[in-house]
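A short worksheet on the structure shown next.
A protein chain is absent from this complex, but the other protein chains hold their places.
What follows is chain A.
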Amino acid sequence: MSAGPYNYSYIFKYIIIGDMGVGKSCLLHQFTEKKFMADCPHTIGVEFGTRIIEVSGQKIKLQIWDTAGQERFRAVTRSYYRGAAGALMVYDVTRRSTYNHLSSWLTDARNLTNPNTVIFLIGNKSDLEAQRDVPYEEAKAFADENGLTFLECSAKTGENVEDAFLETARKIYQNIQDGSLDLNAADTGVQPKQVVRPTTGGSAAPGERKECNC
């Protein structure tokens, strides 16, 4: 990685959460590489990817942490939530169990992030219409009830993937603009204009958080 200061308008930290096999890593890959990974192995750990996007003429660097979905890692992966500006909560529209677990994921997301973290609900695998197990309307109602933004996406075809990531950024940016997100507060997951070193890894103290909080 080349040395020297990077200068974006902002850096946003995202986390992707949800049951095993719902396609979290594929969504990340589709978003950063515009490609579908057919044989994506289970994530045993926490993946990391970046992409620069533009919101209202501002260049924003997204740092995306893609967490392992297996239940047994839950205790460990919880620590990566801290300091996330956006949380993408993913279920698989063809597997109802992954949808049923959403409330548990949502509880974690609400408890472990700050109140301004934008939580975005994604129903993945929308291309598999024939195997659909969760109706759009039902998930939409769930999202409305809990104040989440919702989209069905396909990491395979790429449908709506951009929108989910970008819409989340727009909401975060809006929160900054209207002042509801206090950039001086701890763990906002937003790093405003300043010299930034590339991030160090995740759990206890990712570099980007330290720098904006200290």
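Assume a contact is a pair of C-beta atoms (placed from the backbone, for glycine too) under 8 Å apart; a residue touches a chain by one contact, two chains touch by 3 or more; residues count from 1.
As a working rule, contacts and distances are computed from a predicted model.
A.B. asks: Determine which name in "Putative ubiquitin-protein", "Cytoplasmic tRNA 2-thiolation protein 2", "Centromere protein P" or "Inositol polyphosphate-related phosphatase domain-containing protein" the UniProt entry assigns to the undisplayed chain of the complex.
C.D. replies: Looking only at the record, the undisplayed chain corresponds to "Inositol polyphosphate-related phosphatase domain-containing protein".
A.B. asks: Of A:Arg51, A:Arg95, A:Arg110 or A:Lys140, which sits in contact with the chain we cannot see?
C.D. replies: A:Arg51
A.B. asks: For chain A, which positions touch the chain that isn't shown here?
C.D. replies: 1-4, 6-8, 32-34, 44-52, 54, 57, 59, 68, 72-73, 75-76, 78-79, 198-204
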